[in-house]
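To keep things clear, I will list the structure first and then write my remarks on it.
With one protein chain withheld, the remaining protein chains of the complex are depicted in position.
Let's turn to subunit A:
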Amino acid sequence: MDIRRPPPRSSSGGVEPRYRQVGFVTSADPEPAAAPAPAPIPAAAASPPASDGLSPVMIPPRIVPGHHPAPGSESLMPSSPPPVSSSRLDALSDLDGDDDDVDVSWARPPPPALPESIKVNLTETKNRGDPTSVPQKPKLSKAERRAIQEAQRAAKAAAKETASDVNTKMPKQPKAGKASLKKDVSQANALVASDKKTDEHPPDKDRKKDVPQPRMQFDDLHRVVKAKKRSVVNQSEAQNRVELFRHLPQYAHGTQLPDLESKIFQPDLLHPSVYKVGLQYLSGDISGGNARCIAMLLAFREAINDYSTPAEKILSRDLTAKISSYVSFLIECRPLSISMGNAIRFLKNRITKLALAMSESEAKASLQSDIDRFINEKIIVADKVIVSHAVTKIREDDVLLTYGSPSVVEMIFDHAHDLGKKFRVVVVDSRPNLEGQGLLRRLVAKGISCTYTHINAVSYIMHEVTRVFLGASSVLSNGTVYSRVGTASVAMVAHAFGVPVLICCEAYKFHERVQLDSICFNELGDPDVISRVPGGESLSHLKNWAENENLHILNLKYDITPSDYVSMLITDYGMVRCPATSHLTICVYMQITLHSSYLQPP
């Protein structure tokens, strides 16, 4: 979501405001560094997106004639220099972790306060192209950049009064930057609720362990208001929000659909396949970490296939921006799962690694093959490896319990059944999704004898069970398992009865984050689903729950299983006893997100 600003031109008083680009900005960005020629970008284009509600699409219409600048643009013209300066400062101060943007940001004319030496550097970098950004980075030492940033921040604080509102925010590319500097930047909290790390570290930089960037704080009213202005989809906040979860977004479901439906007719904003996938997420047609990730990657593949670099743009930057816009759309349909987050990071990594010398078609083909390889190696083959490991854990006459509908576990059962092992399965299910029913149907159709029950009865049934197989949405760095809500209860009861718990999780889902309980980070679903109880009117006591301010309904989607309940973790890297997980998780995570060499099979 970064917009490459054009190099400074003499006409306008200063640098264009660097807007935060959220939503479906098409590739209207002018090519910044490589073409220093001042394309006279009308200030109108630089005007902030309308927050007057004329169009929910908050984009800084850049250049292109196709774009209709927001009506408010004219009025903002006179005021553009002050906002410009502030946003420029913002831009610069936001630089730090943005390794990719470095050159571009530096391409902006530095504020007068900058020392000359740095200015020289800037012009140099500006004149070179993008791909050299990475080797250039070491030239600016940390101290120098820090000095610049401090200067920016000071100037920005001074200019803050004249700064206009949200509309002059910089486009935000989530960065794996120095967290301390990051925190000062108010715009640092992207609308993107998940923490997206980007690009690799320059190899010669001292490798400080990056603190994950703080996510969007939904309990801060100010930021929520700002985010709402930028948002693509009008989400109305849920009534009766649960206090404990103020830090997570709670939206009233079902209100986005009319807005979304109108977007289909603006194909330049959003690729149809991405739109389709978003709708499938919204309706719950696609659920489950693997399925969502694959669907998203295939949609991106299509989008890349149809992509063509606009004039005077660099493919990698522009495409990254586009992908970011797609991602923000998908988030507003449904918050990202960790598997999706990792896949996006991988994809952006690959994009930035594209050699500049590649032609567009070569680049596109390379990216598509990367996506295919990722899906194949990290998901499909990984699943096969997991299945082959796990079936060794199934003995004759075993009674295996599973919860919900984990895709890997279903594959394990299918494979074991094909091998002729004799076992039976207990499927434990819970409201509100009742995912177990689908699994039950498929297993019975295959001829596996099943017992079906609900999660309250898990103590009753655990006497008969010999092994518990559970899936996971992610395994975190402190060994805890982040998975569908209820998994922790099942693992706990199994542990109390002495039944081994085996977690099956592909390695690409690992994450370096740590989490102690299920409250810090979670996803909140639609509360109305809980109030609707099967069984007719007599059972629907909570029909009008929203009317009463004392009554809240909580629909958690995920929970955390502590590591001591897990007997063994089965991944495509092998089978691991849990205390060793943390090291494995961090290693794998770093590999996925940071090194492009990750694609070699383990």
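Some points to look at:
Just so we're on the same page, contacts are C-beta pairs under 8 Å (C-beta built on N, C-alpha and C of every residue); 3 or more make two chains touch, one makes a residue touch a chain; residues count from 1.
Methods note: contacts and distances are computed from a predicted model.
Protein name for the hidden chain, per its UniProt entry and selected from "Integrator complex subunit 9", "Translation initiation factor eIF2B subunit beta", "AP complex subunit sigma" or "Aminotransferase class I/classII large domain-containing protein": "Translation initiation factor eIF2B subunit beta".
Contact with the chain that does not appear here is found for just one residue of A:A154, A:V381 or A:I448, A:I448.
Within the complete assembly, A:V485 is the residue of A:M296, A:L470, A:V485 or A:V588 that touches the hidden chain. Residue A:R431 is the one among A:H247, A:K353, A:K393 or A:R431 that touches the chain missing from this view.
Contacts to the hidden chain, counted on subunit A, fall at residues 242, 244, 429-432, 437, 440-441, 444-445, 447-461, 463, 485-486, 488-489, 492-493, 496, 517-519, 522, 530-531, 533-535, 539, 541-542, 545, 548, 550-556, 559-560.
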